[in-house]
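Have a look at the structure below before the remarks.
Heads up, one of the protein chains got dropped from this complex, but the rest are sitting where they should.
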Amino acid sequence: MSHQLPEHPDWLWRTPDPKRSYDVIIVGAGGHGLATAYYLARNHGITNVAVLERGWLAGGNMARNTTIIRSNYLCEESAALYEHALKLWEVLPQELEYDFLFSQRGVLNLAHTLQDVREGTRRVNANRLGGVDAEWLDADQVRAFCPIVNTSPDVRYPVLGATLQPRAGIAKHDHVAWALARKADQYGVDLIQGCEVTGFLREGDRVVGVRTSRGPISAGRVALAAAGHSSVLADLAGLRLPVQSHPLQALVSELLEPVHPTVVMSNHVHVYVSQAHKGELVMGAGVDSYNGYGQRGSFHQIEHQMAAALELFPIFARAHVLRTWGGIVDVTPDASPIIGPTPIENLYLNCGWGTGGFKATPASGWVYAHTIATGEPHPLNAPFALERFTTGALIDEHGAAAVAH
Amino acid sequence: MLLIACPWCGERDELEFHYGGQAHVAYPADPEGLSDAEWGEYLFVRDNPKGPFAERWSHAAGCRRWFNVVRHTVTHQILASQSNHPVAAGQPKPVIA
Partner (left out) sequence: MTADTQRRSPLGHLADVLAAHSTGGERGVRLREVPFLAQLDLQLHPHGPAAERIATALGSPLPTEPNTVTEPGSLQVVWLGPQEWLVLGPDGSGSATAELLRAALTDEPGSVVDVSANRTTLELSGPAARQVLEKGCSLDLHPRAFGPGRCAQTLLGKVQVILHQVDAEPTYRLLVRGSFAQYLTDWLLDAMEEYRHPRLTP
């Protein structure tokens, strides 16, 4: 495409040994952990911070996702949070001085049934009332916007229309992580890879540090950002989470000429497809039904997803699968994340982003940093507290998040 | 693709099965007596271990019976499979090693 790809970067951050103590320890150097470290420094001046990562930086879901960014969620609480993220995405390349190929090429959510149409138009209306850009396209407008979608009426699930969020799009996920890591490092944050958190140091009810594969480290506050492994860590602290970890897979084709101008998602046929800057078609599958920590899913999910892609895009018939992979996504009962303090003093929680947390990376970091720095949730994440599973004030996004992405 | 042993039909392809989540979660004996926190816990919170997990599957495209499996959530190795069906009384219970 028109963009030149950046060179593979040199070392963008130091490789420090862990200090004996930090003001804040963040567990997990995925997008959310890195964004949290960045905003702790930038917004709150807290820089005596370590991000501990058991593997390598962005080796989890951060560089395994299909990079779809959008904010057209149904509930006010979610739209506000994801829209905050979208606004941050719009300024971050400049602020981080790193072109991570954020491309606002629009996202279509196709409707194939009357129910889809109702859900879609309802969401467009809700989004507009909430100040989120949203349009409803009929089938002809879908064809005009994305000519390769099969909009003929005689297919199994004809396209009846679509929601369009013009400001939505994609970004290059590994570069986002590197951009955040470099800035956090410049602020003085220690990014420590190959350092697994294996337990918590406690003083009475309070958490005062972590046990790691590289020895104990004390901390004023400990903030979890471990995505698929959140339950495992919470278990170590004696906390049970309403989260289940599932395999989620994606795949890419070989590099192709530019054919796909936007991002297309379909709840009903169940696939989501974009074309990356380099030229590969990027497609996401559904979650496997069972719990899994193996970072691989079942083959029939891939088969199903390719069948769905072909149904929507007959032009893909001769593309090849170059590579498939899986991540571990942390799914909550209402398809919304959990961000906030925990019943354990000094222990903070950010998890449950399931199949859709990449798009939220900057806002997640922003509000989580606020929560850690002040001990109180930011207004944007207050509704996403763990307590909602006791009060019943769920934020049901199963519609807007029906297709994993 | 998992190969799951239905206690009745033997090993079958994962595609024939429906997943039912954690096993041995009993309906509260006295739902009215639960606090909001306990009720929320019953509704929303399930174990999510990295390792052996006792879970329920139904042989949906086969004999349509529910049964319990102990599966390792990293390797997917199936460590035990057993039915709670009255006709199956006397079968060995699965143990988490």
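As written, the chain order gives the labels A and B, with residue 1 at the start of each chain.
Keep in mind that, in the parts below, a residue touches a chain if its C-beta (ideal position, glycine included) is under 8 Å from a C-beta of that chain, and two chains touch if they have at least 3 such contacts.
Worth saying up front: this structure is predicted, and the values here are computed from it rather than measured.
Touch, as defined at the top, links the missing chain to these shown chains in the whole complex: B. Looking at B:Ala5, B:Leu34 or B:Cys63, the residue that reaches the missing chain in the full complex is B:Cys63. Interface with the hidden chain, as seen from chain B, comprises residues 8-10, 12-13, 15-16, 61-65, 83, 85-88.
Definition applied: only the chains that are shown with their structure count from here on.
Averaged Cα coordinates give chain A a centre that lies 30 Å from the centre of chain B. The residues of chain B lying in touch with chain A in their complex are 1-2, 14-15, 18-19, 21, 36-37, 40-41, 43-50, 53, 55, 71, 73-76.
Residues of chain A that touch chain B in their complex: 229, 231-232, 235, 240-245, 289-294, 298-300, 333, 389-392.
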